[in-house]
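Reading through the structure tokens given below for one structure.
Not every chain of the complex is shown here; the ones you see sit where they belong.
Chain naming follows the written order as A, B and C, and within any one chain the residues start at number 1.
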Amino acid sequence: MATELQSRAQPSPLPAAAAGGIVVENVSRAYRGSRGEAVPALADVSVRAARGELVAVVGPSGCGKTTLLELVCRLQSPDSGWIASAPAALMAQRDMLLPWFDAVENAALALRIAGHPRSRARERASALFGELGLEGFQRARPSELSGGMRQRVAFLRTLLSGKEVLCLDEPFGALDAITRGEMQQWLARALQREPRTVLLVTHDVEEAALLADRLVVLSGRPGRVTAELEADIPRPRSATDAAVLALRQRALRSLALSARAEGALA
Amino acid sequence: MIRARAARALPPTLLLCALLGAWELYVQASQTSAFVLPAPHSVAAALWDNAGLLAGNLAPTAIEVGLGIAAALVLGFVLAVGVHLSPLLRRAVYPLAVGSQAVPIAVIAPLLVFWWGFGIVPKLAVIVLICFFPVLVTTVDGLMASDPEQLKLLRTLDASRWQAFRFAELPAALPAAISGARIALTIAVIGAYIAESQTATTSGHPGLGREINADLTALQTPRAYAAAFVLFAFAIACFYSLALAERWLAPWAAHPRERGAGA
Amino acid sequence: GSKHDVVSAHSAKPFTLMLDFFPNADHAALYSAIAHGDFRAVGLNVQPQTPAEPADPLKLLAAGRVDMAISYEPELLLARDQGLKLVSVGALVQRPLTSIIALRSARVGRVADLKGKTVGTAGIPYQSAELRTALQAAGVNPASVKEVNVGFNLIPAMLSGKVAATLGGFWNYEAIQLTQMHRHPVTIPVDRAGVPPYDELVLVVRAQDARKRGQDLRAFMQALTRGEREVRADPRAAAALVVKANSSLQLKLQLASIEQTLPATLPSARGRPFGWQDAAAWASFGNWMYTHRLLRRDPARGLPPLTNEFLPGEGI
């Protein structure tokens, strides 16, 4: 299994530790703003996900969650700190469907890239459309899909990449409560069948409590880890389980605290 | 359908008629010499009288345009892809391609004839030289303008450079490339004229370009205008046939507004 | 220009003259007359213009954009056949300059040697007819010779071995050029190959001006005649003036060209002034064009295409 290291500083013993999982250690990242000033997005963030773990990341809007995922997927490099991760697939916040391909072709993109012949790739992707409630829309162009349908196609594309690590950026944000619940169950089952390491960014704390093994709460910009909540709740979980509800409350409190701290700073 | 088409052809036809009318009036009123500006009616007469000759001369010109533009599109496109994929090529070849556009055909024509003689080859070379450039520029610009977010996506899916090109950059650049092809196709017609003017020909039906030049030196101005009119119409036909082909080449770019909104 | 220039430019009448081609040795008399102030002395401010192509001068003349044009006798006859009311008022060169030129390396010594070979022309119809006439006169079937239209690239086509000979170059220009390059050309002027002689370069005006502006035309011809004498007196100075007008030219070649052209600038008939045109020769050349279907109407009918009345000592 290839675990790769990415760093601005000296090498570290992280890769071995990452083995199939994710290690983010003391990572900071700032953007250059429109007037050339530094816009710090992440400050000294450390997050670990062991192999097969699902770690949820919650935090106020603009705190650097998307930045964190792009760092793990090596679309950006950290200004300082180390990151190690097995090959990771990213489901971006905006669906990024390619307008020149139809829905199946978009979903099957990873298979095409991996070298599968076109018809086989389409077949495999098409078979899953029914399960995601997209039956009949295989040949629709992205512009002919609703927002939630687009998101599900993008989700499917990410899953079909077959990568060991999945970075999901608000994967169900455009779905109604019922469809979202179905998709969460579907994901949980899929991960049970074929365990993968998942870094899940979500703004729905309930979703985090339902799916995660661990919750990482980030403060407002620049994002710092303000809390890490373990979710030792047996599966399958339901939104009405007491443990889930309790975790949700704890997470909300941490989130509110970190948001307030930010407000105090501002 | 047919009615709709007829309705579409109406405005340009009307405008053309108006322009021709104004031109006729101007010639009559100003008494301009027919050798500087023949009246439309005498051009029309020349067109009618020489229909066979003009048609015969259109054939070789059309063949030159067809072969030349095909080669130019391929060259322009391949160069664009090369320039896009290789920064080295971009820096080395692109400036030379730009400069090549400023070299008068008259300067290199003797060389082309020296190399390839009196046949169609030097003419095609001229057309290619003139026409590859718009395709090159628009395609390079189109490729550079593709969405960086899409490229990020492809990187996370481990797409190779070539796959990123094929799945994202190429389709995104196609509309721009088609713009370039449109320009190239249109100027291919004048390119054929220049090619015929500047390189040697054996006789027979030497092409419309040669015919125009011969008519101009022989002071057969109305016939030269008639031949120019044939080129004019031919260019329009080429241009609009590409517009048709485009819907098939890049349907996602085929002007969504014409499909969309309320449909 | 000196102060003198500025003052007289005001008093002198502007007179636009369009050349047949880039300024060259054939225009030596013109540039000499300008430089020596001969035109200004007769009240004309002559402004030469270079055309884009050889057919332009007559067109722009007929359209009234210029006052006079230098053209070729065949071109003038064509223009008149097309209905342009133009008339030649003087000949700058009294013989055909157009020649069949071959490189020695092509092993063409006479017209008959062209049999089975490729000949380059500039694609001008009457020159093709001249080629056919020459071939027939030499007993060669024109069909056995391949004619190639090489535009203005006559010499490159020969030098690159693509054609064995060319018809369209001038014996006082391209041939001299090749000689100076040590390429030893064989030169056969078309009037030595069976084409009736004609005046290669003529001065053309609108017929109405020939009627109304006789004074200007007479003055022009008078000054130009003076210029021609100056060339004769000092060809080297004249060549320098031509080179000054067209910096692409080389002095050596222009000087040689002027010297070799001088015999052709005066009429062969004794006692005739510079510029004299032989009506009989014009008639016979017009007839040749007509019989070769280069003209639709017999030029013998209708008004004469030339007049000598504005030449010094002629007319009223």
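Here is the rule we go by: a residue touches a chain if its C-beta (ideal position, glycine included) is under 8 Å from a C-beta of that chain, and two chains touch if they have at least 3 such contacts.
What you see is a predicted model; the values in this text were computed from it and never measured.
Q: Note that one copy per chain kind is shown in place, then state the copy numbers for the whole complex.
A: A x2, B x2, C x1
Going forward, only the chains that are shown with their structure count from here on.
Q: Among the chain pairs here, which one is joined by the most contacts?
A: B-C
Q: Need the central chain here, defined by C-alpha centroid distance to the all-chain C-alpha centroid.
A: B
Q: Centre to centre, using CA atoms, which chain is the farthest one from chain A?
A: Most remote chain from chain A, centroid-wise, comes out as C.
Q: Which whole number of Å gives the spacing of the CA centres of chain A and chain B?
A: 50
Q: List the centre-to-centre spacing of chain B and chain C in whole Å, with centres computed as mean CA coordinates.
A: Each chain's C-alpha centroid was found; their separation is 39 Å.
Q: Using Cα averages as centroids, what's the distance between chain A and chain C in whole Å?
A: 86
Q: Got the chain C residues that touch at least 2 other chains?
A: none
Q: Which residues of chain C touch chain B in their complex?
A: Against chain B, chain C makes touches at 53-55, 58-60, 62-64, 75, 78-79, 82-84, 120, 123-125, 146-151, 153, 156-157, 160, 162.
Q: Per the contact definition, I'd like the list of chain B residues that touch chain A in the complex.
A: Residue list for chain B touching chain A: 149-150, 152-160, 163, 167-168, 171-172, 250, 252, 256.
Q: With touch defined as at the start, can you tell me which chain B residues reach chain C in the complex?
A: The contact residues of chain B facing chain C are 32-36, 109-110, 113-114, 117-118, 197-203, 206, 210, 213-214, 216-221.
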